[in-house]
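For this view, one protein chain was removed and the others were kept in their places.
Take a look at chain A:
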Amino acid sequence: MLEIKNLVVQIEDKRILNGLNLTVNKGEMAAIMGPNGSGKSTLSYVIAGKEDYEVLDGEILLDGQNLLEMEADQRAAAGVFLAFQYPLEIPGVASMTFLKATLNAQRKARGEAELTTPDFIKRVNAAAQQLEIPKDMLKRALNVGFSGGEKKRMEILQMALLQPNFCILDETDSGLDIDALRIVSEGVNALRSPDRAFLVITHYQRLLNHIVPDTVHVMSAGRIVKTGGKELALELEATGYADYRETEAA
């Protein structure tokens, strides 16, 4: 599904990704762990198409399509979704309005018909209920005055609605209390399917107790330095990232 080959990226002359290779297969739940500054968030932004990053080498293929040649909105229409670590506020734009605009923009880009309003509302309500999002939150301006937990739930709501086939979760567990973590994890697990792949970026093993990964990659100094099963996460929790920092130096 997603194939990253020898990706080299810099920002303002600072090398962040250093020949990164990564494959995520259809239906797979992949986790990336690593110390601060190892380039995890950069990787998520580069996949999603944020400007400011200079790609010096390598390629990113999603089902064979070269993502690096596409604008961020085209990548979204192709099925890439990034759940932000810090979701942005859009003042004056009701969450409901935003959801409808984005869903219809993607449908249009894929040559599908726009949803009718009743159809749309039905879908939103169903997804909102699962994530325990009250209706009045949907009427409020997107993310404005939302708590950390509300923002993260709103991210997962968008994911549920847009039905992307490649989902990146960037530190979705940060700022969540135990209940919110459970709700968000359940929301993510409900979306697991043989046709959909996930890349979960996190510092802590905690999230992976709820969202159980198929594979765990360790990232350090802009590269994947170790790959294993879910037990690798537990190992890291016990030993820390010290071993991998040495790799960095070497």
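Going forward, contacts are C-beta pairs under 8 Å (C-beta built on N, C-alpha and C of every residue); 3 or more make two chains touch, one makes a residue touch a chain; residues count from 1.
Note that contacts and distances are computed from a predicted model.
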{"item": "Among \"Electron transfer flavoprotein beta subunit\", \"Transmembrane protein\", \"Phosphate transport system permease protein PstA\" or \"Fe-S cluster assembly protein SufB\", UniProt-listed name of the chain not shown", "value": "\"Fe-S cluster assembly protein SufB\""}
{"item": "Hidden-chain contact residue, picked from the options A:Gln10, A:Gln65 or A:Asn104", "value": "A:Asn104"}
{"item": "Sole contact to the chain not displayed, among A:Glu71, A:Asp119, A:Asp177 or A:Glu237", "value": "A:Glu71"}
{"item": "Full-complex contact with the absent chain, from A:Gly19, A:Gly58 or A:Pro87", "value": "A:Pro87"}
{"item": "Full-complex contact with the absent chain, from A:Gln158, A:Ser185, A:Thr202 or A:Ser220", "value": "A:Gln158"}
{"item": "Listed residues A:Val55, A:Leu68, A:Ile121 or A:Ala141, member touching the removed chain", "value": "A:Ala141"}
{"item": "Chain A residues touching the omitted chain (full complex)", "value": "48-52, 71-73, 75-77, 80-82, 84, 87-93, 97-98, 100-106, 109, 141, 158, 162"}
